[in-house]
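Structure first, commentary second.
Omission of a single protein chain aside, the complex is shown with its protein chains in their original locations.
A, B and C label the chains in the order they appear, each numbered from 1.
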Amino acid sequence: MVDVAVIGARGYLGRELLRWLLLHPKVEAIAPITSGETGKPYGDSVPAFRHRSDLVMAGPQAARDADVVFLATDGEEARKHAAGLPDAPLIVDLSRAHRHLGLDHQEGWTYGLSEFLPVPKGSRRIANPGCYPTATLIAAGPALKAGLATVGPLISDGKSGISGAGATPRGDLHYPEAHDAVRAYKVLGHDHLAEIRGAAARIEGKAATAPSARPVRFTPHLVPMNRGLLATVYLPVAADADAETVKAAYRQHYAGSPFVRNVPEPDTSHVRGSNYADVAVDVDSASGLLVARCAIDNLVKGGSGAAIQNMNLALGLAPTLGLDRVAGGP
Amino acid sequence: MVDVAVIGARGYLGRELLRWLLLHPKVEAIAPITSGETGKPYGDSVPAFRHRSDLVMAGPQAARDADVVFLATDGEEARKHAAGLPDAPLIVDLSRAHRHLGLDHQEGWTYGLSEFLPVPKGSRRIANPGCYPTATLIAAGPALKAGLATVGPLISDGKSGISGAGATPRGDLHYPEAHDAVRAYKVLGHDHLAEIRGAAARIEGKAATAPSARPVRFTPHLVPMNRGLLATVYLPVAADADAETVKAAYRQHYAGSPFVRNVPEPDTSHVRGSNYADVAVDVDSASGLLVARCAIDNLVKGGSGAAIQNMNLALGLAPTLGLDRVAGGP
Amino acid sequence: MVDVAVIGARGYLGRELLRWLLLHPKVEAIAPITSGETGKPYGDSVPAFRHRSDLVMAGPQAARDADVVFLATDGEEARKHAAGLPDAPLIVDLSRAHRHLGLDHQEGWTYGLSEFLPVPKGSRRIANPGCYPTATLIAAGPALKAGLATVGPLISDGKSGISGAGATPRGDLHYPEAHDAVRAYKVLGHDHLAEIRGAAARIEGKAATAPSARPVRFTPHLVPMNRGLLATVYLPVAADADAETVKAAYRQHYAGSPFVRNVPEPDTSHVRGSNYADVAVDVDSASGLLVARCAIDNLVKGGSGAAIQNMNLALGLAPTLGLDRVAGGP
Partner (left out) sequence: MVDVAVIGARGYLGRELLRWLLLHPKVEAIAPITSGETGKPYGDSVPAFRHRSDLVMAGPQAARDADVVFLATDGEEARKHAAGLPDAPLIVDLSRAHRHLGLDHQEGWTYGLSEFLPVPKGSRRIANPGCYPTATLIAAGPALKAGLATVGPLISDGKSGISGAGATPRGDLHYPEAHDAVRAYKVLGHDHLAEIRGAAARIEGKAATAPSARPVRFTPHLVPMNRGLLATVYLPVAADADAETVKAAYRQHYAGSPFVRNVPEPDTSHVRGSNYADVAVDVDSASGLLVARCAIDNLVKGGSGAAIQNMNLALGLAPTLGLDRVAGGP
């Protein structure tokens, strides 16, 4: 049994971590931590938890005493917290702070994308992937790994529900402005781009920062729903790679991935509230492109669920422990 | 451990039953039943369940062999199925078919609203309440029971998400017609009205069909969301019943109800995906009305969750067994 | 031809005023005014107007020079602006600031609800009704006016789209918090309550502040859509008033109201983007209540459209001038 702390417990990823951890059979005590709220019942901040009188905001010492610490803050906060923690606890950082270190195996950090770059048992510092990279890499990974992609950029066109933008109110996310609206954002310079490029390079067998790493074009979009993320990925495909060859590579690669389902039509509503990733791949011979789609819940497989899956692996538990729940639609 | 069958497994209530039953610690085998689909993997019909290869549509014999049978069909179908089943299995009927019998304790049926009319251990035929009656009665019940309401109608103004209208496509529920639209429906003659009147009468200590039963005005509305139901209830309040008296009656009554939370502002998003009912009560002295609000998830506390709670009570299990999950927002 | 100024041009009511005024055949020049933005192209603030290079934020002098000034600010601002303007321009105040004066015909203000309390030609100071009062009074008005309601409170249960809460971001209106959520708010003490009571009293032939004014119970709710407001109104009905009598009173009263449609099922999507109000009335003899429903677009008939209708009346123009547009669904 392990004691866990969640730093950044009031954000959407923090809340979702608590939901899942409360049901995890190996988790004993849970300390939610939000700066400045020590002693306050968690349910006073997040009304869905009102009946959980056992959840009370803890102070920073709880993180130092925990067996596992989840960092669900922004990157800057995560860096400070990680630096201040003792060696003992396993840290799973859901922010972007340590992903580049993790992709390069620097300073003890490991990037943990279970389907391609699983963390070894005994890992102590885990950088959890971003939501868009997760969906993009699950969509593109089997083709990259099997050498089915030829020279050319990986294009990822991502569509995310608005919870991905976080719990802080913003003018463009005021309900009347975001409802019934589709828009791209950060078309140049989203920080997930370098993460996708580095992780894709590693899946292709290169160093994360190899100059020969495949270029990546990444365009994120917000769509008017709360949860869910669909990545539509385009990759130049080898001329001799027909649809059957490609589909077989996907089926084969994901045969051992308990949370990936090969489906005909990925749909975010089919994975909402679950740790599943639904993937489909097609070959468009006229354009020479492979078209792969992956649907996830951005807060679960794209964040909290993947983080718990990483914890499970690091602790030597079954990867699916505490995570095997059916999606929650309609 | 019990074996269960769900007849009408493809509807929204049937799907939701399966979600919860899969996590119930006392449920061993689950037989989903939909006429004409015997032998088909359940996940082929309901994509969220694709990975559950253990769930295969069963034939009618599975219901006869089960320990517990949930009827999640329409009323007419439910009546036929109930009539055809042997005496042995516990039947929980989520349709309207047996509610009036249950309110009158006729033909072996018991109406099971756990907060006011809990089914006794050993019950074999349980009529599960409708979604609007559940929210209405949780909102009004403590006042009715404590005699705080004076002469006059109970008014329930209900707002339901669209999953409450079922899984069959309909012109008025085609996405572009239901999105961004609020409307009342069946303003005269919704079949939940008589159920509310009968159950309210029993809570006030009368027979369900007593001529003196309090008249009920019930107006259901559809609002553009999937899950969630808010009932706003108006009751004439005794002149000497001030806000504190009324609020105390609610706190006191619900002190023993594990799934009801007294909150300042009920909000359907705070209970979505959970079996909780959030309730608030106010006294509007200028109009002489008590105003009570109750928010539930129409598919859970308003259907499947309540049905499992009834099963737990009938089997002598803890009422919360398998049901204690935090709501799923955002 | 008239020159108009809109103070508070960036808010949702201000924007909507500009949309309609641009199409009004008697409006010549339009001066949008927002404090601190003089000289800025309006389309830089409100992207839907980017191509209207003729719209540039004006300074306060533009209001003093205008023939008609619309106040689309909050109440406090509106009071200041009204006090500072010369006598000449016609002022239509969309805020709550002058409604109580208008209901009492004090200080030159007139409350303008065209269907029951139309402003006379030549009016110079008009208080425009609130959105909830408009829908409530159109639903209840014919019964009140015809003396069909007996002793007892008027109950208005209102459901509004979120644009009604204004353009300023707020934690509870952050998209992920308001999406898929229904909730009541300000259950006690919403400032529209006194307006409804006062206007209903006048429709019943009493003074707005008469001690004998009918008590009002008003419960506003937010529902997850942008535009639209449905008021469901309950009134005690005289025992001899059957459905046909009541329906006839509604048909008769609204025969002369160009923007009210008697319909079987009011639905906010049928009036969205238009100045129409759809109304239906039923008699529920079991509870002794009349049930009336009115659907409007909260920004049009509930604000900007009604304001232009008031301007038309005050200027002696046809009430429908510039307003006769079909609703905009799907």
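To be clear about the criterion, a residue touches a chain if its C-beta (ideal position, glycine included) is under 8 Å from a C-beta of that chain, and two chains touch if they have at least 3 such contacts.
What you are looking at is a predicted structure, and each value in this text was computed from that prediction instead of being measured.
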Q.
Touch as defined at the start, partner being the missing chain; which of B:Arg124, B:His179 or B:Lys206 qualifies?
A. B:His179
Q.
For the chain not shown, which residue from A:Glu28, A:Asp44, A:Asp180 or A:Asp242 touches it across the whole complex?
A. A:Asp180
(Q) For a quick check of understanding: of C:Asp180, C:Glu195 or C:Asp284, which residue touches the chain that isn't displayed? (A) C:Asp180
Q.
If the hidden chain were put back, which residues of subunit B would touch it?
A. 12, 162-163, 167-171, 173-176, 178-180, 224-226
Q. Residues on subunit A that touch the omitted chain in the whole complex?
A. 153, 155, 157, 159, 161, 176-177, 179-185, 187-188, 215-217, 219, 221, 223-228, 230, 232, 234, 265-269, 272, 280, 282, 284, 286-289, 291, 293, 295, 329-330
Q. Of the residues in subunit C, which ones touch the absent chain?
A. 12, 15, 18-19, 22-23, 47-52, 163, 167, 180, 226-227, 261, 263, 267, 269-271, 273-274, 276, 278, 325-330
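In this text, only the chains that are shown with their structure count from here on.
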Q: Please name the chain that ends up farthest from subunit A once chain centres are defined by their CA atoms averaged.
A: C
**Q.** Residue numbers of subunit B (touch at least two other chains)
**A.** 180, 226-227, 267, 269, 329-330
